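Missing here is one protein chain; the remaining ones are kept as they sit in the complex.
This part shows subunit A:
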Amino acid sequence: MTMTDRPTRETPLVTTAQPEDFFQLLKPRVMSLVVFTAVTGLIVAPGHPNPLLAAIAVLCIAVGAGAAGALNMALEGETDALMRRTRGRPVAAGRVRKNDAMAFGVILSIFSVMLLGMTTNWLAGGLLALTIVYYAGFYTLLLKRRTPQNIVIGGAAGALPPVIGWAAVTGDAPWQAWLLFLIIFLWTPPHSWALALYSAGDYAKAGIPMMPVARGAKSTRLQILIYTLIFVPVAIAPAFLGLGGVVYLAVSVAGGLFFLALAFRLWRSRAGDQPDKAEAVGREAALYDVRAEAKPARNLFAFSILYLMALFSALLVEQLPGLGA
C-alpha cells in the first residue's frame, strides 16, 4: 500500500461546508424525538404557560439537544467514519472540520441554555445544561468506550427532555416528570441493543464495547428481554398513577404486550449470531436492510420507536378537552 492509497482525512485549510452540513450536525431525527418528548412534558405539566414562551422553550430544548449532537459528532468523527450507519455524517465524511463542529456545538449550547433560563426558569436551563454536558462529556468521552453499560447509563441524557419541559412550566421536577424520564430511560437499552445486534461488526471495528461485542449476542438478547419485562410495567404505570387515562392505558397495554412478544421472539432467535450484512451501506440500509435471522432484532428496533411515540402521543391526546386523565 503506497502513501497515496492510504485513506486520509486531512483537515482542509479552507472549508466548503454548507449551512445544510451544519444543520445535519444537530442530528435532526434525534432532535425530533427530543422535541416530541419535551413538548409532552410541557403540556402534561399542570399550569398554563404563555404559548409564545412555551414555543421558545421548546426551540431552546431542540437547539440544546442539537448542540449536544454536534459536540458528539465533533468528538466522534474518526469513529463515525468506520461505521456504515454514521460514515455519511458531516465530520466523518470530511465536509465539516472537527473544530468548526466543536465551536458550533459550544456556541449553540451556551445560547440555548441562557435563553431557556431567561425564558422560563433556571431549573429548566440547568437541566438542559446537564443534558448537554452528560451526553457530550460524560457519555461520549468517558462511558462509550469503557463499558458495555454505556447506553444504559448514557440513556439518561435522552430521557431528560420531558423533565426539562415539565420544569419549564412549573419551575420544579416532581415525581410525575421523573416517571416520564424513567419510561425513556428503560426504553433505551432494548431499543439500542436491538440495533447493536445487527451492527455489532461496525461497533467492534470502531472499538466500541456495545453489549453484543462485549458479552455476545445470546447474552444481549436475554438482557433485552429482561429490560423489556421491567420497561413495559413502568410504561403502563402512568395509567394507574393519575398521569394517563383510558387512552393511555389502552395504548400502553396493547403496545406493551406486542413489545414483549417481539422481545420474546428476539430472545428465542439467533439474531446477532452471524456477522452484519456488510453490503448494507448508508444510514437507512444499515438500519433496516438486514439478514433474515436478524429480522427479529430489526422489528423490535423499529417497533420500539413507534411504541415510545405512541405512549407520548396518548398523553398528549388526553390533554384534549373531554379526554383528560
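In this text, contacts are C-beta pairs under 8 Å (C-beta built on N, C-alpha and C of every residue); 3 or more make two chains touch, one makes a residue touch a chain; residues count from 1.
Methods note: contacts and distances are computed from a predicted model.
UniProt name of the unshown chain, from "Cytochrome C oxidase assembly protein", "Putative ABC transport system ATP-binding protein", "Heme exporter protein A" or "NADH-quinone oxidoreductase subunit K"?
According to UniProt, the chain not displayed is called "Cytochrome C oxidase assembly protein".
Who touches the missing chain here, A:111, A:138 or A:178?
Final answer for the missing-chain contact: A:111.
So one chain is hidden, and I want to know which residue out of A:22, A:135 or A:267 touches that hidden chain in the complete assembly.
Spelled out, the listed residue whose C-beta touches the missing chain is A:22.
Taking the full complex into account, find the residue in A:169, A:213, A:251 or A:308 that is in contact with the omitted chain.
Touching the chain that is not displayed is residue A:169.
Contacts of subunit A with the missing chain: which residues?
Interface with the chain not displayed, on the subunit A side: 13-19, 22, 47-50, 52-53, 56, 59, 111, 115, 118-121, 169-171.
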